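Everything below concerns the one structure shown next.
Omission of a single protein chain aside, the complex is shown with its protein chains in their original locations.
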Amino acid sequence: MLRYVLRRIVLTVPVIAGILLISFLLTHVSGDPTDLILPPDTPDEARALFREKHGLDRPIWVQFYVFSLHALQGDFGNSLRFHEPAVKLVTDRLGATTELAMAAMALAIAVGIPAGVVAAYRRNTAADVAIRAVSLFGQAVPSFYLGIVAILVFAVWLGWLPSGGRGTLAHLALPAITLALGLVALIARTTRSCMLDVLNQDYVRTARAKGLGEAPVVWVHALRNAFIPVLTVIGLQVGFLLGGVVVTETVFSWPGVGRLAVQAIYARDFPVVQAVVFFFALIFVIVNLIVDLLYAVLDPRIGYR
Amino acid sequence: MIRSLRSVALAAIVSAAAIGSAPAETLVVAQNFDPQTLWPNGTTASDNLNAGSAIVEALFWVDPDGEEFKPLLAESYELEDNTTVLVRLRPGVRFTNGEPMDADAVVHSFNVFIDPAKTPAYARVSDPFQSVEKVDDLTVRMRLKYPFPPIRLALSQLYIVPPGYWNEVGLEAYGQRPIGTGPFMFDSWARDDRLEMVVNPDYWGTLPEGIDRIVWRPVPDDISRAAGLTTGEYHIAANLAVASALDVERQDGLKLVAVPSYRIYQVILSSLPEHASPLLDKRVRQALNHAVDKQAIIDNLLFGYGVPLRGQVLREPQLGFNPDLEDYAYDPDRARALLAEAGHPDGFEITFKFPSGRYAQDREVSEAVAGMLAEVGVRTNMVVLEPGEFLRQLRAKELQPMAFVGLAPQDDPDLQVSQYHSSWRYAYLNNPELDALIDAGKQEMDVEKRAQIYRDAMTLMYDEAPIIFLYGGVDFFGTSARVENSHARGDGRFFFYDVALR
Partner (left out) sequence: MTDQPAPAPAAPDARPRGQWGLVFGRLMRKPAAIFGLAILLLFIAWALFPALFSPQDAYAQSLVRRLRPPSFLDRGVDGYLLGTDHLGRDILSRIIHGARVTLLVSFFAVLIASVVGIWAGLLAGFVGGTTDAVILRLIDMQLAFPVVLLVIALVAVLGPSVTNLIILMGLSAWPRFARIVRGSVLSVRGLEYVDAARSIGAGRSRILVHHILPNILSAIIVYASFELARMVLLEATLSFLGLGVQPPTPTWGGMINDGKNYLSISWAASLFPGIAIALIVLALNLLGDELRDALDPQLSHD
């Protein structure tokens, strides 16, 4: 077990290194930050000084060498806009993003898995149809639209919740629900689909034949086995969540990493883009390592090689 | 929430006791973005400047009411000759850390200002300055490299910082925690969430009435910003979209402040020989101007909130505006006739680039323009660009042969017109006659002669039609009806001098 974890952690290194290399190349070919950070009428000498100060005048391979050297020590350089270390800009906002993403994920799991189990167990009944119809809604509406409609309805018309910002639970409600809606659908449907598969497997029938009650059969035997693909989907959705916070944080003025990321990409603030990509990749890899470990806990047939 | 309520209440009691007037409260301002730095000379972005200049003040300022030039930390200036400026400072002003605001502070700030490595964003207006010397404690003499007619503009952008504190913490840390002479002092800053300032009780001038604290909230989405104003979460929401502006206008308890902006919307029609296209022919460029119904765009897409350009790029209150010019009339028949005359009786096909998300309504105005051009046979291949890529192409002269842009130079005819000088890095024309006029205006210190030069330049540009003259933008600020005397300016700036919260 420990050997497996260590091996996986070692394997993470090339993944993150690869991501950093690709994102470095992509950001550097996508434009010059000088154009975006200084006003368009800035004289050439001032532009040249800016480029020199931030090392943008050097050949790209030299820039990459310098970047790698510092990155190895956990230093992604200073933001071109904020005059602060890029890593600090990201870590300062990580808490807000984690809060939002965890709330959304918890909400989605708390609603999605029971809904999926009920839908599978009561297949083709009114409950199944209702669950499928509602989860459909979350999938069919772009989150930027959903967020805006939510603000207009709950903040402006009804006056129940604040329109944006971070602070109390009331501030968290709208962005978390908006972010969760797209996930609930996916989790509920995957659960339903996998439960249907499992409910017809031999061991479930055996359990039933042995006279176990319906509830333990469904909630323990079946769900435990249906959980593996559901877990895969949840693990993959961490990437979706990190992408989703980009839009949700912008619409609800949530002070998180997603908003920082999109502004950094637009401004070609290379160090910040690199730092965000690094942290997103790290979180993603860690979560999926945990998911893979959980596989083995849930299904002894999967061994560690 | 509770904590801030308590602090408001506490502050209210304290100030009511001190002044014995109506209790002061917190003013909440929502802008698009969190400031990158609070040192005003760090960037030219209006979100940064609005917040930063509440703490750090300049020598002069341009009041948007009548665009009047008014003293702040200076009392007056005089031109000793074309390249020497004598500035007299306001006596008795101190920074909030106790340092005196005097000639030494100005000399220090001046030397930072003219160093393009430290203030690259201001290089265009700081370039003419050569050196400064202290005459006495309250007088400095600045020397210029060459005569610079927009000297007032430059003096209104030189912000004065305390040399002791600056040297102690350095440029970067200063921007994160500035000390100045302004009506407010830095208090706390939770990035991307809230920036708080408290009133400066020892302020040298008149403090805004009824306000003891300002909270700045960055709210990037246009609709959320307007929503928060409606729900009373913000007292001021900057930079509203036009549909939200209409909502604000309709609501009781809210005020809409619509400010004609310095931004001039236009369609580049490249006449550079290396950008081969039918636009090289002046008649074609004029035809396109006749083909676009600019008034219909202003009346409908902009709900009336746009300023007709009258066939020139200078705005009506600006020096050099030519009142004799009228814009190309909307006349599709005339457009078709001119196209036929130029050898395109059936129109032609052309690439039309525009940004999506760079300017207010950029995408829909571009689509409307393309629709109107199609009516006279000019079929456009529309190419939408991400804002960053759009700016790169603008500077690389790749926005050709035709592109929608909104250029917002600083408020001076030279800074506006030199964008059409052939040596300018994003000039899509090369006209020696226009170059000569621009060169002459740049050096002319006599106001009337200078105005005439620009009027001539406007007449020439009108005839050459290097652009489709579209409209001047309008910026929208929404405020609570309790906010009085808000000074919003056409460059996205607003100021707290004489503001009152009642």
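A and B label the chains in the order they appear, each numbered from 1.
By definition in this document, contacts are C-beta pairs under 8 Å (C-beta built on N, C-alpha and C of every residue); 3 or more make two chains touch, one makes a residue touch a chain.
Note that this is a predicted model, so its numbers are computed, not measured.
Undergrad: Check each of B:V107, B:V198, B:L246 or B:A500 against the chain that is not shown and name the one that touches it.
TA: B:L246
Undergrad: Out of B:L385, B:L429 or B:L501, which touches the unshown chain?
TA: Candidates B:L385, B:L429 or B:L501; residue touching the omitted chain: B:L385.
Undergrad: For the chain left off this view, which of A:A46, A:V111 or A:I148 is in contact with it?
TA: Final answer for the missing-chain contact: A:I148.
Undergrad: If the hidden chain were put back, which of A:A96, A:L179, A:A261 or A:A275 would touch it?
TA: A:A261
Undergrad: Of B:A238, B:L314 or B:A370, which one is in contact with the hidden chain?
TA: B:A370
Undergrad: Could I get the residues of chain B that touch the absent chain, sorted low to high?
TA: On the side of chain B, residues 222-223, 241, 243-244, 246-247, 293, 296-297, 299-301, 355-357, 363-364, 366-368, 370-371, 382-389, 392 touch the unshown chain.
Undergrad: Take the complete complex as the reference. Which residues in chain A touch the chain that isn't displayed?
TA: 11-12, 14-15, 18-19, 22-23, 26-27, 29-31, 121, 123-124, 132, 136-137, 139-145, 148-149, 152, 186, 189-190, 193, 196-197, 199-200, 202, 205, 208, 228-229, 232-233, 236, 239, 242-243, 246-247, 261-262, 265, 273, 276-277, 280-281, 284-285, 288, 299, 301-302, 305
Just so it is clear, only the chains that are shown with their structure count from here on.
Undergrad: Just how far, in Å, is the C-alpha centre of chain B from the one of chain A?
TA: 38
Undergrad: Considering the complex alone, what residue numbers of chain A touch chain B?
TA: Residues 30-32, 35-47, 49-50, 53, 81-84, 89, 92-93, 96, 148, 151-152, 155-156, 159, 162-168, 250-253, 255-256, 259-260, 263, 265-268.
Undergrad: Quick one: which bits of chain B touch chain A in the complex? Just the residue numbers, please.
TA: That would be residues 1, 33, 36-37, 42-44, 116-117, 120-121, 123-124, 127, 171-172, 175-176, 190-194, 217-221, 223-224, 227-228, 230-231, 233, 386-389, 391-392, 394-395, 407, 409, 415, 419, 425-426 of chain B.
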